[in-house]
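Complex shown without one protein chain; remaining protein chains in place.
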Amino acid sequence: MIPAVLGAAALLAALQATTPPYATLTGPISTVGRQSDTVSSDTFSVKINRVLKAKSIAYKQFGRAVDLQSSGVWVAVSAELQAFQKTVPVRAATLIGSSGRMYRQSRRAGDAPNVLSTKTVQPGLPTTGLLVFELPEDELRNMKLVLSEQYDPQLKDEISVSLETIETAPQARLEIRKDGV
Amino acid sequence: MGGLKRAMRSKTGKAWLTKLLAGAGGLLAASISLGYTLYERRQADVVPQVEVATPVDAGRWKVSFAGSALAKEMPNGAKISPGKKAIVVSMMLENLSAQSSNLYGSLIKPTNLPDTPKPQYYLSRDRAILWDLQPRMPEAVTAVWEVPANVALPDVLRLRVEGEFFKPRDNLYNAPGWFPLGTVAEIALPLDGETSETKP
Partner (left out) sequence: MAFDRERRTWLLSLASLPLLVVAAVVVNAWRNIEDYRHRIETDIQQGSGQLDYAGAAWRLEKVRLIGDGRDAQLRLPGEMRLIIVRMVATAARDIGDGWSQCEVSLVDGTGRRWLPLDVILSSDISRDLEPNSEPVKGCGITSLHPPHQDHAALIEEKFVVPAAAVSTLAVRLSVAALRPRAIGFPLALN
């Protein structure tokens, strides 16, 4: 009798200790991939074209020239997104730096031409755009790009792409034009 | 007959002792809880006063004040709302957490201004509205409070910095979160006259 009760207690304790926390159970459905591949989840896919780093960013908005400086480095990622079954607005983009800190896409550059946060991906129409981030220079190794419909997705797809470390130094100025960088 | 009475008396004696012990245990628990609450309250009354340019660690944010002034226009060049005055506090603000955040609205509260809403923050580098602050990237920012023009302003603006602490697993969802800590610092900034530009 006693051993059965102790055994049951031990089993229940093991089950309770290994239950994933609520945030994981109701959190993102994650798909992981590398920069060289097209990484696909159930609802959308990402193909990274280029990753550029620069000390300042320049573009034209309503004819006015905008020049953005930073205490760190700007990282611009050009990516192609595709939706499979349904319209997907990909609004959440985060760069996880080498220290594990999460840098969300910069709203300072939110009105630059071609930025993905203003675009909605329709099924059958691949969409290319820019994701702009601002981070300290020592966070640029082993970065991961995380994309989803919203920040902190709940039972929605999230794609995580490991970015190759760029060995070259950041360029002094990155100009964003309507037709590309 | 006597034996029965003695047995009954020892039974009631036992019951009386049990009640006494239960009551004493409950009283002990209540007094420990009260003592701890009083001890916590006593600790929290002492709030450090800081000077200009001294960094204050408020958990999620690190702030160091530069100065305060009355402004002629908003830091991004926009006009002040009609019938209002703008009080501008300039500071260096750094995000100490591990994620980009724009939750600095409740960080600083003025104590000697009549009830003010949350301030509007501007990034001095861009001369535009401040959105997210990235971790490990301190920026010079300004906080603007708009008060009705007929309010008498004090000579010295007193501000309270509210702190937060991080819990990796909270009590409800077992998820990480930031929780309020109370006031961690107070500062008195002389309120300069009207300026058209705030210095970071």
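Letters are used for the chains, namely A and B, taken in the order the chains are written, and counting of residues starts over at 1 for each.
The criterion applied here is as follows: contacts are C-beta pairs under 8 Å (C-beta built on N, C-alpha and C of every residue); 3 or more make two chains touch, one makes a residue touch a chain.
Because the structure is predicted, anything quoted here is derived from the model rather than measured.
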Displayed chains in contact with the omitted chain are A
Out of A:Gln61, A:Gln122 or A:Gln154, which is the one that touches the chain we can't see? A:Gln122
Just to verify: which one of A:Thr38, A:Thr87, A:Gln150 or A:Gln171 makes contact with the chain not shown? A:Thr87
For chain A, which residues reach the chain that was dropped from this view? 84-87, 120, 122-125
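By our rule, only the chains that are shown with their structure count from here on.
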Residues of chain B touching chain A in their complex? 98-100, 123, 125-126, 128, 131-132, 134-139, 169, 173-175
Chain B partner contacts - residues on chain A that touch it in the complex: 21-23, 68-72, 94, 100-104, 106-108, 110, 134-136, 139
